[in-house]
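Below is one structure, written out as structure tokens, with a few remarks after it.
For this depiction, one protein chain was excluded, whereas all remaining protein chains were kept in their positions.
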Amino acid sequence: MSLTRKDVENIAHLARLAITEDEMPVYVNNLSKIVSFVDELNTADTAAIEPMAHPLKGQVQRLRPDEIADRDQHEKYQRNAARVEAGLYLVPKVIE
Amino acid sequence: MTELHHQTLAELAAGLRARRFSSVELARHFLARIERSNPELNALVTVTADQALAAAARADERIASGSAGPLTGLPIVHKDIFCTDGVLTTCGSRMLSNFVAPYDATVVERLSQAGVITLGKANMDEFAMGSSNETSWYGPVKNPWDLKKVPGGSSGGSAAAVAARIAPAATGTDTGGSIRQPAALTSLTGIKPTYGRVSRYGMIAFASSLDQAGTLTLTAEDSAMLLGAMAGFDPRDSTSVDAPVPDYVATLDQPLAGLRIGLLKEFFEKGLDEANGKLVRDALKVFEAMGAKLVEVSLPNLPLSVPTYYVVAPAECSSNLSRFDGVRFGYRCENPVNLIDLYKRSRGEGFGAEVKRRIMTGTYVLSAGYYDAYYLQAQKIRRLIADDFEAAFKEVDVLMGPTSPTTAFDIGAKVDDPITMYLNDIYTIGANLAGLPAMSIPCGFLGGLPVGLQVIGPHFAEGKLLNVAHRYQQETQWHKEIPANYK
């Protein structure tokens, strides 16, 4: 299956990736090839097969006791942030 | 005395205990080798010389006071996918080129507690996405066996560092072959344990249901030593398995008489270089001589493992990498005009081409209208493949075959063709899909380039794999070869 430029633009938007004009034809070509390649999956008969989300059988979610184990470390954590003010992370204005 | 960098971890550990040299001397020796060779290899992104020497001095005190453990004072490098508190952790990406992790990954923490010294952080394919170490923001890593060749990926920096003896061992991660394939291409012993055996906490996620940490070392014995310290239950990782860790070193010498080795029919059929195949068959003869029996087995769904992987892994990665948005950490574009511009440009500029390709592939296969045909179908085939392995392990103890279809290829040769690149993982991906432990061990050379033998076991059979590999290494010398320029 081949993807159109429009398809790739939509995917890039959903994934919030800026793709330049120069890169666009390359991605259209690459992604089309990848999708054609994985299309082979549809040759297998999987009618009665349960999908497998985890590689180990029989493992179940462990539940953690409800106990606080953290102290305020926001200054340390915010050292990696580009813009911070008054303890808040800053982003361009959110418009609803 | 044998040159320090010619010694295995086990030998170095013995030397430290016998006070033939100190941990500080050991660290200095390797730091000097790093300084000399890293510029041409590009194996390490960060060298933590000061911290390493300070930790080595502490290790020497522990050794002197008699409170040292078996790993105390041994230096290694960590793949730069593991978070290291207070140290740059880049994941090979521009996105994290300014990221100083505020905490240690469980693997790092456990090895540090065991007294292991971190020399630096190893280069890698960006976010572990690649099979050649060419996708790193920090540039390609060179193969010490031939600087024009790739070292494999994604743990290419780890592999090149150990192969060039600028570090005696390294950690790595393996999502689709990222430990085993570089181990094969650089003549090292690489192990990817069972999914859930080693905690993923602090290991920057690529594909959560496939990622697993392991080691790249000179010998199986070294792998056994390191893995024993890394493995085990971690309450911070929900997928970590709560089961005791056996003493992997204690079982290394068990005899192999009666071992049933399954030869994967599918592995010897498709895309395997003939000369490469011959070396693998020669290796099998060594096992036969030790009393093992060869049985041909077929995993009919295995040929679908590459397309299955290239749906599952991108799907998970597309979601895992959404957290990189330029707000709380990581690269942020200059002067965003609005929120969407902040997201799109920070991510567009911060991620490289292969990462973007996989994020987009993953976004596509999860999107409305395609989920059933791709993602769900891949999860079903994943089960078929896992069931094939399970059936095979009713007949045999381990499976063997090649690790990689070819020896190391030229830097730049496959970089423009994603599908050709993806097919490098054809023999390794199955173990990740099924969560099985798997190793690659050196089994010869073709035109001066290393070839690896892959050994796959049932869940939690790391001990058996290491035993098999160790016995083979008692009979062969391949793992002792050192690249000419790094002797």
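Each chain carries a letter (A and B) given by its place in the written order, and its residues are counted from 1.
Everything below uses one rule, namely that a contact is a pair of C-beta atoms (placed from the backbone, for glycine too) under 8 Å apart; a residue touches a chain by one contact, two chains touch by 3 or more.
Keep in mind that, in the parts below, contacts and distances are computed from a predicted model.
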Undepicted complex member, UniProt protein name, chosen from "Alpha/beta fold hydrolase", "Leucine/isoleucine/valine transporter permease subunit", "Iron complex outermembrane receptor protein" or "Aspartyl/glutamyl-tRNA(Asn/Gln) amidotransferase subunit B": "Aspartyl/glutamyl-tRNA(Asn/Gln) amidotransferase subunit B"
Displayed chains contacting the withheld chain: A, B
Candidates B:Ile76, B:Cys91, B:Leu272 or B:Leu304 - the one touching the absent chain: B:Cys91
Candidates B:Gly15, B:Gly202 or B:Gly401 - the one touching the absent chain: B:Gly202
Interface with the unshown chain - residue positions in chain A: 13-14, 16, 53-54, 59-70, 72-74, 77-78, 83, 85-96
Residues in chain B touching the chain absent from view: 82-83, 89, 91, 96, 99, 101-103, 105, 200-205, 207-209, 235-239, 315-316, 318-319, 321-325, 327-329, 339, 343, 363, 366-368, 371, 375
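Assume only the chains that are shown with their structure count from here on.
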Chain A and chain B, separation of their C-alpha mean positions in angstrom: 23
Chain A to chain B touching residues, read off their complex: 3, 7-8, 11-20, 23, 26-27, 30-31, 33-35, 37-42, 44, 46, 49-56, 59, 61-62, 64, 73, 76-83, 89, 91-95
In the complex, chain B residues that touch chain A: 98-100, 102, 194-196, 209-210, 235, 238-239, 241-242, 301, 304, 306-308, 310-311, 318, 322, 325-330, 332, 336-345, 347-349, 351, 353, 356-357, 359-361, 363-365, 367, 373-374, 376-384, 386, 418-419, 422, 432-435, 459
